[in-house]
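Here it is, the structure, as structure tokens.
Only one protein chain is missing from this complex, and each of the others stays in its spot.
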Amino acid sequence: MKSYRKELWFETKSRREYINITPDVEECINESGIKEGMVLVNAMHITASVFINDDESGLLHDFEVWLEKLAPEKPHSQYKHNGFEDNADGHLKRSIMGREVVVAVTEGQLDFGPWEQIFYGEFDGKRRKRVLVKIIGE
Amino acid sequence: MKSYRKELWFETKSRREYINITPDVEECINESGIKEGMVLVNAMHITASVFINDDESGLLHDFEVWLEKLAPEKPHSQYKHNGFEDNADGHLKRSIMGREVVVAVTEGQLDFGPWEQIFYGEFDGKRRKRVLVKIIGE
Partner (left out) sequence: MKSYRKELWFETKSRREYINITPDVEECINESGIKEGMVLVNAMHITASVFINDDESGLLHDFEVWLEKLAPEKPHSQYKHNGFEDNADGHLKRSIMGREVVVAVTEGQLDFGPWEQIFYGEFDGKRRKRVLVKIIGE
């Protein structure tokens, strides 16, 4: 069994942002030399998410509006976590969108359906944060 | 390390539907000959879900009502994604229910608690769509 590990770093300009990281993960698979296995891609921070969905700007806008409805940022005082911080909503938003994805690696490629794309979802940005890519297989 | 891959195909009669696919996944494990490892089961489409819960008709009804409350289908015009499509709600519903499950394979079986069942959750059906089963182990 082979294994491979890489960290991807991000620093978004706004508090919330969605970044398509599919090409970065594909590059990791190429570097790993692994042909059959699984790749885990996870946020290493607890106010960020890695998820799979469509790379369509209307939909990404819909996510922003919808997540603000289900877990609004403001008023900050509505959350007990926000004593010294203001990012409780980011913890909740990431709980809906998920911390990680596991994707099959087949014949040295991401084994994807027609529209699947991997996103880094940032819910408390403007600072350096990381995603972990771990691949195991042969 | 061994690996195994299979696609399961579905075409539901209604827009939303839940299908218990546990027997299909068990058959994949048998075919693979893998005794110890992990099985990944994921929707290959971004308006569908694979999740684990109870196979109880009342609960499946509750999921339908609850998801419609959290991410209503209509009016279609409430979502920017719905310019040429009408399935934005399916993208959101699947985000709550999850794209994939990873299940342990132990002694050649799904390593499950007493009531765990694997479901395909369709949120934009009436067309052919796929689930991927990937197993790695020995």
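Chains here go by letter, A and B, matching the order in which they are written, and residues are numbered from 1 within each.
Convention: a contact is a pair of C-beta atoms (placed from the backbone, for glycine too) under 8 Å apart; a residue touches a chain by one contact, two chains touch by 3 or more.
Nothing here was measured: the structure is a model prediction, and the numbers come from that model.
Student: So that we can see where the missing chain sits, which residues of chain A does it touch?
Tutor: For chain A, the residues touching the absent chain are 1, 3, 5, 38, 40, 42-46, 70-71, 79-83, 88, 91-92, 94-96, 98-100, 102, 130, 132, 134, 136.
Student: Mind pulling the chain B residues that touch the left-out chain?
Tutor: Counting only chain B, the missing chain is touched by 1, 36-38, 51-54, 56-59, 61-63, 66, 70, 96-98, 101-104, 106, 111-116, 136-138.
Just so we're on the same page, only the chains that are shown with their structure count from here on.
Student: Between chain A and chain B, what is the separation of their C-alpha centroids in Å?
Tutor: One centre to the other, that is 20 Å.
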